[in-house]
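Of the protein chains in this complex, one is absent; all others appear in place.
Per-chain numbering from 1; labels A and B assigned in written order.
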Amino acid sequence: MNVAFKQDQVYRGDYTFRNSPTAIRRFPMPFPEDRYMYSVNIEPHMGGPEGSVIEFPIDCDEHYVEECRERAIVIDNDPLRIQALPHMMSAQWDTLELGMQSLSQSYPDKFTLTRNGRNWHWINRPLELDQKFIFGEPKSLPYEPLEYITRQLQGDWVIMDQRDNDLWVEGGMVTGPADWSMDFDMGMSFKEWHGPVPLGHEMGVFDRALKFLLNLRLNEPVRRYNWTMTVNANLDSSPHNYPDWGPDRATVTMDNVAKKLHLRTELQGLWRLPRSNGIVFMVRTYMLSLGDIATVPKWARRVHRVLRDLHPALVDYKGLTRHRPTAVAWLSQFDDGSPTTPGIAPE
Amino acid sequence: MLITGIRSKPVYAPLQPDLAGRYHVMVGHGVGAAPLARLLGELISAAPAALAHTRIWYVRDPASPQSNADAFRAAHVAELRTFDRVDPLLADLTAAMDQALMGTRLYVAGPESFMGLIMRIAHEFNLAGDEVRAEECGTMARRVHCIHCRAIIEGVRTNIVECGCKRWLVVRDHYSRRLAAYMGVMVDAEAPGERPDVKEVFL
Partner (left out) sequence: MSAGHADHADTIPVRVVAIDEVTPQIRRFTLEPIAGGELPAFSGGSHIIVVMRGAQRVYRNPYSLMSSPHDLGNYQISVLRVDPSRGGSAHMHEQVRVGSEIEIAHPVNLFALAKLARKHLLLAGGIGITPFMAQLHDLRAGNVPYELHYATRSPAHGAYCGLLSSTEPSCVSLYHDSNKHFIDIEGLLGRQPLGTHVYVCGPAGMITRVLDTAHALGWPDSHVHYEKFAAPPTGDAFDATLLRSGIEVHVQPDQSLLEAIEAAGVDAPYLCRGGVCGFCRTEVVSLDGELVHNDHFLSDEEKASGKVIMPCVSRAHCRKLVLDL
């Protein structure tokens, strides 16, 4: 079996995805308390503790190379995962600048950006790329700017236009979604693409979030967390290939749940873009198996309680119906009822 | 896996004249004739002079008996263009919009699948929400976009439908204006063969 084939099996097929102890400790646990409900949990995205996933604006972790490889496979199979409407070209360039600026400042040993007026020189050592190009000139790059940079970024990226007191999803690279389709949602307004989310509308969550985002300022990015669960380390759980990953939901048993079932946290970042005045939305996904969660006693108790008491509408919407009972049953062995400290840090 | 109670489908309302508009373009399909006639009546009583700036595009639906343009003919609008098929109406309307001026209001009445096509023309001309009004009538049958093979299935009246790619799809309450269709997702991926009974729900 050659190396290239092996590299393709991380997020599919054999699912060779594994988290090192470092990755486990820095996993962004999405539950600061023992129960979960939606909120507009937006906070400034201006750094965090050393070694954490929020230390830098765009996190580059141990899965970087294999995740970029996975992205390339998905696009190969379905080119419509990367799209941008014609009027979003300046937003594409804005996103390219953000990605290159951020990675080169945060990880100078891995990435280098040299700017000389509009002549830019980009070096990506992990992916062995060395690219000279003219900023603003699409033909000077092998792909359009959004595709070019997001092929080198972890997480999904969506670019939005701001007009009519609303935000419109009009471009993006989405190869690792939690059951939504950018192709289908292209052109939708903020509340339209959040349409399928239950309860949120009645709670006014989307009204407040939209109002806040319309006033998002340059140089003041924000973030929030979202979560779901995935059977196997399957990043690309889009509606398109649901026939492929859907059946896995019914294969979870007490014997394999620790290995198969993954908690999936989305670290969502939002930046105002300078030239387009749009907004770019990063959905960065971290996965942790139930077995790995159980190595941190506080997390085992917390996740047990959150899943056990989750609102039925959320259970249904997040696709947890089939395997939640097994997950709760398996986690219960770690829950002796003792209190958990607030916040996500392990005790 | 049928997700119900989710809110993202478009909201329609009975057509009312927008008196702030200067030019009125009314578009109807089949039984949309009735709402348009009512709209016309309201416009005439509120602002009779508006008739001179009102134009109507209408396509008959052979399947529906109330499908006729007689109500409009009597009204002496600036222009009345009737069609027997949708495509020529779309082309003709597009050409007219190319010459239209700011201050135009667009009103559409008909089944949702027809309205979706008109909305795409409206978007092409950058008409915003406050320039367009739509009333759904006639069949509630849905245009469905199979999220797996990307085919479009017209006139879906049932809760689940079999796609050309041989998958049975549940029709989600998630609508794309760009595709003018609802999302259809495989209904029995998790438990092959386990499907709800087929029921007529979009009549």
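FYI, contacts are C-beta pairs under 8 Å (C-beta built on N, C-alpha and C of every residue); 3 or more make two chains touch, one makes a residue touch a chain.
Here the structure is a predicted model, which means the values were calculated and not measured.
Annotation: of B:Gly129, B:Gly155 or B:Pro196, B:Gly129 touches the absent chain (contact as defined above).
In the complete assembly, the contact with the undisplayed chain comes from B:Arg105, out of B:His29, B:Arg105 or B:His174. By the touch rule set out above, chain A reaches the unshown chain at residues 39-44, 87-88, 90, 94, 97, 136, 161-164, 208, 211-212, 215, 217-220, 222, 274-277.
For chain B, the list of residues touching the undisplayed chain reads 20-23, 97-105, 125-131.
What we mean here is this: only the chains that are shown with their structure count from here on.
Rounded to whole angstrom, the centroid-to-centroid distance between chain A and chain B, based on C-alpha atoms, equals 36 Å. Only residues 1, 3, 5-9, 123, 128-129, 145, 147-148, 167, 172-179, 183, 185-186, 189-192 of chain B touch chain A when the two sit together in their complex. Per the touch definition, chain A reaches chain B in the complex via residues 164, 181, 184-188, 192, 194-198, 201, 239-243, 246-247, 249-250, 313, 316-317, 319, 321-322.
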